[in-house]
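The structure's right below; bear with me while I get my questions together.
A single protein chain has been removed from this complex, and every other one stays in its place.
Per-chain residue numbering starts at 1, and chain names A, B and C are given in the order in which the chains are listed.
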Amino acid sequence: MGTNEELIEYLREDIRACKARNDKVIMLWTANTEMFLLPEINALDDLEDRIKNNNPLPSSVLYCIAAILEGVTYLNGSPQNTFHPAIVELAKKNNSFLGGNDFKSGQTRFKTIMSDFLIGSGLRLASVVSYNHLGNNDGKNLQEDKCFQSKKISKAGVLDDAIKGNDILYPEEDGKNKIDHEVVIKYVPFVGDSKRALDEYSSQIFLNGTNTISSYNICEDSLLAVPLMYDMIVLAELFTRMEIDEEKLGPVLSYLSFFFKAPITNHNEYIINSFSRQRETLTNLLKVASGILPDDTTLLSFKF
Amino acid sequence: MGTNEELIEYLREDIRACKARNDKVIMLWTANTEMFLLPEINALDDLEDRIKNNNPLPSSVLYCIAAILEGVTYLNGSPQNTFHPAIVELAKKNNSFLGGNDFKSGQTRFKTIMSDFLIGSGLRLASVVSYNHLGNNDGKNLQEDKCFQSKKISKAGVLDDAIKGNDILYPEEDGKNKIDHEVVIKYVPFVGDSKRALDEYSSQIFLNGTNTISSYNICEDSLLAVPLMYDMIVLAELFTRMEIDEEKLGPVLSYLSFFFKAPITNHNEYIINSFSRQRETLTNLLKVASGILPDDTTLLSFKF
Amino acid sequence: MGTNEELIEYLREDIRACKARNDKVIMLWTANTEMFLLPEINALDDLEDRIKNNNPLPSSVLYCIAAILEGVTYLNGSPQNTFHPAIVELAKKNNSFLGGNDFKSGQTRFKTIMSDFLIGSGLRLASVVSYNHLGNNDGKNLQEDKCFQSKKISKAGVLDDAIKGNDILYPEEDGKNKIDHEVVIKYVPFVGDSKRALDEYSSQIFLNGTNTISSYNICEDSLLAVPLMYDMIVLAELFTRMEIDEEKLGPVLSYLSFFFKAPITNHNEYIINSFSRQRETLTNLLKVASGILPDDTTLLSFKF
Partner (left out) sequence: MGTNEELIEYLREDIRACKARNDKVIMLWTANTEMFLLPEINALDDLEDRIKNNNPLPSSVLYCIAAILEGVTYLNGSPQNTFHPAIVELAKKNNSFLGGNDFKSGQTRFKTIMSDFLIGSGLRLASVVSYNHLGNNDGKNLQEDKCFQSKKISKAGVLDDAIKGNDILYPEEDGKNKIDHEVVIKYVPFVGDSKRALDEYSSQIFLNGTNTISSYNICEDSLLAVPLMYDMIVLAELFTRMEIDEEKLGPVLSYLSFFFKAPITNHNEYIINSFSRQRETLTNLLKVASGILPDDTTLLSFKF
């Protein structure tokens, strides 16, 4: 198997070989979910010690280090915590770029639009229950409790900014600043790659009434994921070349949030999960980059 | 019953009596759906002739004329075509305000967010089937085929701007610029005011795959509608007082589109049905009115 | 096109040609739904006059007459009323056999098991709403209002015996001897042969509570129908050879009820729609025919 350093070097050689044959190389992690690595590796020193002392490191971390050292952008399509603070620091030091985490193709993406819809309509979303099952290799792997934990963490935060952004519906003082939220994933071989998502959204409304929406979604998991990969690679590549006031966007490419279940940013206090807001942010950034005035959507310019 | 003129005068007296007791009067039509009145009354002359000649006019038109002549804002919560071109002209002439049509509380509102979601994710929404049933008086009235036609027309247009705004997914040349779209409403006494909506959204995706979402919604019809009425009355009242460059917003208060299934505007070529865009338009107008810079959502101001 | 008599003769020739090449011939109508023919043709004389006088007759009636005259069993897989009393009489006179009406493959079959389940559990099923859409030729044809009427009639009666068989839950005196029941079929080209059924079953339970079940079914229409055709042909052929006390079972093969939405029998007062009862009737008849004692399901024989 080799030492950490040998493994990293081996991966770097691969990347260099790939570079020799292509104009541009971007690394996208689509392998199965790994377990969460705890505690997080915070200091760069600590990371470097672990590499040197040959402490076991997850595959995704080794790949990511190799990519950073080769100046190749690394996108994380799985939920595990590859991007430890020390990794982000390493990327910064090497002027490299990161994007993640965990492709947002189906149920979670739907959840972000449902919270846009319900909370945006003034209804107090009170419980969200998300069941899903699939029979492909990803489903099989998620049976492992440790891997499912990664997924669960990645899926859980998606309603947080909706709650924080609306303290009329979710007042802190009354203990009402939460949504009952459950996420379940099961491995059901028969359904194969055809993923099923069964959700229920319950909202408290006027006069203590309830609005209940139950949804059922069937879709080939891969057919949703692949176009996302294309989009994020094309955009990630563009973003690595963009500058604002002569400053690069990195190391974290937070404008890719639209594509990720658990988006990370360079400013942890500002994570957006809202579907419509993420989409607009992306669209308007591209407008500005093309020299078009971003739409302030007031329609006032249209009017006069 | 009296002549048209007597009826209008009778309604105007009521409005004046109401004005005497209140600071501000706004008229909101929440009565049952009327049949569509065809052909539309286009010229103001024609309308005035019909009034004088005592041609039968729908109740909603009589109420609306009374409101206009008394300078009272008229909001139409039902799908019938009260706002004939001649009525809009009358409102303009009298510096009065109109808003409509048809409260958007449930299934149609959901539809606008679903098209935001699916088309906004790059999926080609290909068919939308919307079934709903309810057992209240509104449901009973919609059994009448002529009234249902009003509803059907009001519900049908909601996907039009999504198609028009995206000619990559809906290219005109290939005959693919349409979505199969069905709307059904049934009267089922047992369920009472607890309206049920069963929808199916099918999208064509990568490699000719299909993404299918079926949803089931239960909600008390009235509990969704009443808060909308409050919101639209409060905002309508505010909008009647707003001016942009010393010009009033009317006669049609198009910024109320967020609340209506078939929004009308002063510029027919520009009707927005997208939930997130309608919401943002409203929010940003209020920001501008308060002297706050509307958010261009690029996050660039945050970044630097 | 020819006269009625010529058309019938033409079809009889076809049947004879088919007989010449095969051991046994059975005719199964799977063509599109025809409109209901009203008034029903009651007297055999009347039917014979219409044939002679060249009054227009539906295709299915012409085919059925040809089959009867050739002694070929005729099974009706569509909802139209081919089996007028005069046709049944003609079959009796010719010792021929009939079976029908309308294949029960999907939603209606599900409905018979749901009423078994709910009413059999002591819950008062109070409303059943059945929406379905499909995009195949059958769906297109059912757009025609007259053809849909045939379907609607065929689908409507399925709960009748459940109500009649349970006057504790459905007492006549209180006007509670009915279930709100709606059936809707829509043509949605995009879904093709993949039929969608969206149902809702609401039951009144203890303390005036409600039990609500919403279901969503996707299935290729043809893949459900074809095996039914095989089964009913095999069984119909067997039944034409069975005798009880030297008496044949016909002219109507009511033991085929399991396969039909609107089963007809030789004893109109005794029509069974219950899925489990139909199935048991069929199974136990086959047991008796094989010389096996039918199961009385008391388990007492097992016990002692």
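Rule of thumb we're sticking to: a residue touches a chain if its C-beta (ideal position, glycine included) is under 8 Å from a C-beta of that chain, and two chains touch if they have at least 3 such contacts.
Here the structure is a predicted model, which is why all the values come from computation and not from measurement.
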> Looking at C:Lys92, C:Lys176 or C:Arg279, which residue reaches the missing chain?
Replying inline: C:Arg279
>> Can you tell me which of A:Ser59, A:Asn94 or A:Ser127 touches the chain that was removed from the display?
In response: A:Ser127
> Quick one: which of C:Arg109, C:His133, C:Lys151 or C:Lys261 touches the chain that's been left out?
Replying inline: C:Arg109
>> With the missing chain put back, one of A:Lys92, A:Lys186, A:Lys248 or A:Lys287 would touch it. Which one?
In response: A:Lys186
>> Tell me which stretches of chain B touch the chain missing from the display.
In response: 214, 216, 218
>> Using the document's contact rule, name the residues of chain A that touch the chain not shown here.
In response: 126-127, 129, 131, 133, 135, 180, 182, 184, 186, 188-191, 196, 198, 200, 202, 212, 214, 216, 218
> Taking the full complex into account, what residues of chain C touch the chain not shown?
Replying inline: 109-110, 113-114, 116-117, 120-122, 205-207, 209-220, 223-224, 226-227, 231, 244-245, 255, 267, 270, 275-277, 279-281, 284-285, 288, 294-300, 302-304
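Simple rule for what comes next: only the chains that are shown with their structure count from here on.
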> What topology does the chain contact graph adopt: line, ring, star, complete, or other?
Replying inline: complete
> Taking each chain's centre as its mean C-alpha position, how far apart are chain A and chain B in Å?
Replying inline: 37
>> I'd like to verify one number: the distance from the centre of chain A to the centre of chain C, where each centre is the average of its C-alpha atoms, in whole angstrom.
In response: 53
> Centre to centre, by mean C-alpha position, how many angstrom separate chain B and chain C?
Replying inline: 45
> Of all residues in chain A, which are in touch with two or more distinct other chains?
Replying inline: 214, 216, 218
